[in-house]
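Missing here is one protein chain; the remaining ones are kept as they sit in the complex.
Let's turn to subunit A:
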Amino acid sequence: MSIYDRAITVFSPDGHLFQVEYAQEAVKKGSTAVGIRGKDIVVLGVEKKSVAKLQEERTVRKICALDEHVCMAFAGLTADARIVINRARVECQSHRLTVEDPVTVEYITRHIATLKQRYTQSNGRRPFGISALIVGFDYDGTPRLYQTDPSGTYHAWKANAIGRSAKTVREFLEKNYTDEAIATDNEAIKLAIKALLEVVQSGGKNIDLAVIRRNQPLKLLESKEIETLVAEIEKEKEDEVEKKKQKKST
C-alpha cells in the first residue's frame, strides 16, 4: 500500500488517492469549527487555540471574510488556508467586475472546490490540507452554508462541524438542530456555542464567533458578548436540571 501513497497522481489498486486521504487526516488534527444556518442569520464558531503568553492574540484569525456577504472558517493547515482565502477573495472581486453582481455562496464554494481538485490532479503539488465552512447570503437573501474538503467536493449543509472532534459536534447538532432551535438569531448563536462547548475545554474564553445577518457585513463577536451568552447557556442548563429534579421529587 505504501508504494501508492507517494505521488498524488497515482491511484491505489483499490481506488484510493492516499495523499488526499492523508490530507483529510491533517484536517482532523485542526481545531474545531462549526457552522449553523439560521433563518436570517448564519453563524460560524471556532475553537481558539490557546496562545503563548507573549503572542498577540489577534494575528491569526480562523474566520475570514471573503466578501461583504460571504465568510469562511477552516480546519487544518493555516498556511494552506491563507492561500485559498487569498484566491477566493480575488475571485469574489473578479466576479463583481465581469458579471456586475456579487458572488453567490455556491459560486465561490465551487471555485474553491475546483481549486482544491486541481491540486489533487497535478504533478509536483500536494492537496490543500484544509476543510472549509463557507457561509453567507445570496443576492436574493437566502442563507447558505457549504463545506469543502481536500478532495475538492462540496456540499450544502444546514449545520456542520469540521476539525478535531467534528463527529461529536455533528452528532450534537443532529440531535439539537430543530426549527425551534434556530427560530431567532440569538437562539442560532447559542446553538453554535452549545455545540462548541461540547468539545472545547474551558468555556467561553476559547471560542471565537462570527455572524452574518442578511444585508449586513460580517460581525465578529467580542469576548464579552460570548461570555454573556455562555453564562446564559449555563443558567439555562441549570434551570433544566432543577426542573428535572423537581419533576422527580413530585
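A few remarks follow.
Heads up, the rule we're going with is that a residue touches a chain if its C-beta (ideal position, glycine included) is under 8 Å from a C-beta of that chain, and two chains touch if they have at least 3 such contacts; residues count from 1.
Methods note: contacts and distances are computed from a predicted model.
Here one chain is missing from view; checked against "Sorting nexin-1", "Proteasome subunit beta type-5", "Retinoic acid receptor responder 1" or "aldehyde dehydrogenase (NAD(+))", UniProt names that protein "Proteasome subunit beta type-5". Interface note for the absent chain: among A:94, A:122 or A:186, the touching residue is A:94.
On the side of subunit A, touch with the chain left out of the figure occurs at residues 94-95, 98-101, 104, 107.
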